[in-house]
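Note that this complex is displayed minus one protein chain, with the remaining chains in position.
Presenting chain A:
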Amino acid sequence: MQQTRLDNTFKKLGESNSKAFVAFVSAGDPDPVTSLKIMHGLPTAGADIIELGMPFTDPMADGPSIQASSQRALKAGMTLKGTLDMVRQFRTDNDETPIVLMGYYNPVYIYGVDAFIHDAKQAGVDGLIIVDLPPEEDEELCIPALNAGLNFIRLATPTTDDARLPEVLAKTSGFVYYVSITGITGSASPERNVVEEAVARVKRHTDLPVAVGFGIRTAEQAEAIASVADGAVVGSALVDVIAESLDSHGGSSPETVTETLKKAQELADGVKRA
């Protein structure tokens, strides 16, 4: 596989011995226009990688924050096609920041796997995280995506034992997303030493960078986690800021973009201290 934006980003960060801040927002939350503004601002606020959620009605691995964020986006009319359009617009003035789409398989399946891979690639997407496609279902999307030059980022979890890790890592590329807790997004916060041990375990099986997510809410936590990994992923804490900034009708307010980017900056500063 050719070098991708993800490979380049981690390489560059590695050279300066810094860690990656991976920022998650749902595409279209709270509306497509505001969401694109947030997305545009994230790199300046310190995000090294943008993880863009593909909204889905039934996000089974997500906690209340990201469920709500997904619902807001759907209510505002976001679709998978709209998500790809957002990426395309983002790419008109940013050709550097990697974009990873994260979501569930059904919208992709309905879009059509071949058409999706083609359109995602063309829009400027770098990688995919599909929560409900474990290695057992690799033929669905993982293999065609890899063949097309898209990174397929796999989740490794505390339940992925040493016997299973090689299978999970086999077709992973870009980075490994280590899920720091058994649970849904935005719930319990992970403990630094437990994560340190887990990252070391994953790294015994792969040379890929390992980013850690699920449950990181503050700059301090981001710093602690990033200090024992190659990057930290934050989602729920960011979309909570979006939720809190909304006006009484649930629409975006003048603070939505600024507050969200301010939070991103705090988290990024935490990661950079690591």
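What we mean here is this: a residue touches a chain if its C-beta (ideal position, glycine included) is under 8 Å from a C-beta of that chain, and two chains touch if they have at least 3 such contacts; residues count from 1.
The definition used in the following text is that contacts and distances are computed from a predicted model.
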Protein name, per the UniProt record, of whichever chain is missing from view ("ABC transporter substrate-binding protein", "Protein ImuB", "Tryptophan synthase beta chain" or "Peptide/nickel transport system permease protein"): "Tryptophan synthase beta chain"
Given A:Phe10, A:Tyr111 or A:Phe152, the one touching the chain that is not displayed: A:Tyr111
Contact residue for the chain not shown (choose from A:Leu6, A:Leu52 or A:Leu133): A:Leu133
Touch with the omitted chain, as defined above, among A:Asn8, A:Thr44, A:Thr57 or A:Gln122: A:Thr57
Missing-chain contacts mapped onto chain A: 56-63, 67, 74, 79-81, 104-111, 131-134, 136-137, 154-161, 164, 168, 179, 182-184, 187
